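For this view, one protein chain was removed and the others were kept in their places.
Order as written gives the chain letters A, B and C; numbering starts at 1 within each chain.
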């Protein structure tokens, strides 16, 4: 890493209790400034404040939708607030998806559209902005890796199932994108990875409930640890894809 | 098959020289009436006329776009022209896609949108209409299979590559849909299959050019033969997915 | 096909009630002479007699084991009995496997060895003999395809599972072989295919039992039909792999 402060951008925070938030906290702890993009203003601000209170640097970017325009606009704001003179985008996480679990005939055209927009089209826009920023980083002996772009995938990223026609169509699409990007930009020192989260993610409330029981899902912190590992992988051995699931999961 | 005449619907005809047209001709030869859905009116009408001149029954349905509304509307017209009193939809082929081969940073948001609409959202609408029609077919000893829905896939359906971010995102999405449908509707006697066309399809002009050379691509007729085999598979052994490539292909 | 009579060789007959036997009967009906290789003499002879009584041409080759030597020796006998002057090997089916369903710690070294010998090493020997015979067939306009080599795979060919460590190690291995062969010999007009039989195969007794119930497995005849389709695929569109499962299967 250069003298520039590393920046981490994450899109998709939900209620600040899942993977996106855990990743933001983790990258902050490791010295990254964090830019948070999401639609829900309250959770976004709460997470940003929490990180700042913890001594980290964070900024929220609330967007009305995951449209290409809104994402591009968020990145413009991020670039202004975290200028290249002091910051270098080093890691980006696309943690957005639209999960619908319905029999096929109950899925509406609007839900299909929303799944494709959120899981795929937004992923294109986010990737474009992140890669363009990565390309501004110099590639030299000290910084052999320009940046790491990570996608949060799901079981539905590799298997269509009865209730997941619309969800998995979007997740498959994002996975295709991640593979294309990994192949195209590896030689430029840009690392693209896709994590298949194969199980239930234990968000705040769920974790609380299961405290006295055998753990039944993935902790967001463990996922964040995987993302940190990916961001730190040396250039001679990069992972495009890994799966993550609880020890006791049936699969 | 019952006394009702079997009907085959295909969406995606292109210039009437590729897979969709070959499938229409083949299903017509095997006794199916054929309903042709496409955007290009001239090719559509030419193919319809050609099939009728050859003694088959065909009807063209030109639609302005592959939107859910336009596809649903085409199926309404098809139902009127091929009423349940005399016809039974037995096979449907979704042969639509939007191939863009470009470096990622040159892909526009509009192209991403077009790929997702054409390859995925349209596939949802087409599948919905076809499955609802299949469900009108009685399931009995004589007709153990209500119908077969086939998707034309591509190499890009299972592998993202440098120049295919947008194309493969759409094709991955359609593949996820086909797998979800195969799992959900098999028990209802509705067979959903996905063919990975792993090579160049030799359309009219391409075939002409290669006449004196070793064949270098897939003939649409061979693909159509595979589709006919899928439509005829017995209920105890259905294929969800097969690959098709020329004998001499490097892969 | 030339004036030479087409020959079909199958290894793995079991009790003559499953896939191997159904394939032998089907290829016989389509005009192939059939050479049957198996270890169980009684079933082997019974099937051979049955085919001959039905007007077909068949010969049994009982081998003590699926060792390379025994398989090579069987092919030598087949070549003597079905000489190139009158016959041409056109299709070969490797239908052998060693299914052990056991918790890992109960699997013995001998069972591992047996699974690898039967599912993989024997497949190498069988493939070698079949391909060498195929290569004796002339490749010309009338016979663009020298021959088709088919492997019977299983669910365990693509997924290791709790009780299948030894079975799936063997089936994975055979699948790797089939893919290597498909890639190497396609340009020589030799077609290699792998069928994933994803469900219970309904052999004689099982079919009998289920007569009054909804069909719950794959009929060997439907699998044989798939194999015949593969053998007949035109050179411009060959399938390496397809899955086969009952319509109502949960997967």
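The rule we apply is simple: a contact is a pair of C-beta atoms (placed from the backbone, for glycine too) under 8 Å apart; a residue touches a chain by one contact, two chains touch by 3 or more.
Owing to the predicted nature of the structure, the values given are computational and were not obtained by experimental measurement.
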item: Contact set of the excluded chain (shown chains only); value: A, C
item: Of C:169, C:200 or C:248, the residue in touch with the unshown chain; value: C:169
item: Candidate in contact with the missing chain, chosen from A:56, A:153 or A:217; value: A:217
item: Candidates C:3, C:80, C:105 or C:141 - the one touching the absent chain; value: C:105
item: Option touching the unshown chain, where C:78, C:131 or C:223 are the choices; value: C:131
item: Interface with the unshown chain - residue positions in chain A; value: 144-145, 183, 186-187, 189, 191, 202, 215, 217-219, 221-223, 225-226, 229, 233-251
item: Missing-chain contacts mapped onto chain C; value: 68, 103-105, 107, 109, 112-113, 116-117, 120-121, 124-125, 127-128, 131-132, 156, 159-166, 168-185
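Here is the rule we go by: only the chains that are shown with their structure count from here on.
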item: Overall pattern in which the protein chains touch one another (line/ring/star/complete/other); value: line
item: Euclidean distance of C-alpha centroids - chain A vs chain B, Å; value: 35
item: Approximate Å spacing (C-alpha centroids) for the pair chain B, chain C; value: 31
item: Chain A and chain C: spacing of chain centres that average the CA atoms, whole Å; value: 47
item: For chain B, residues that touch 2 or more chains besides their own; value: 183
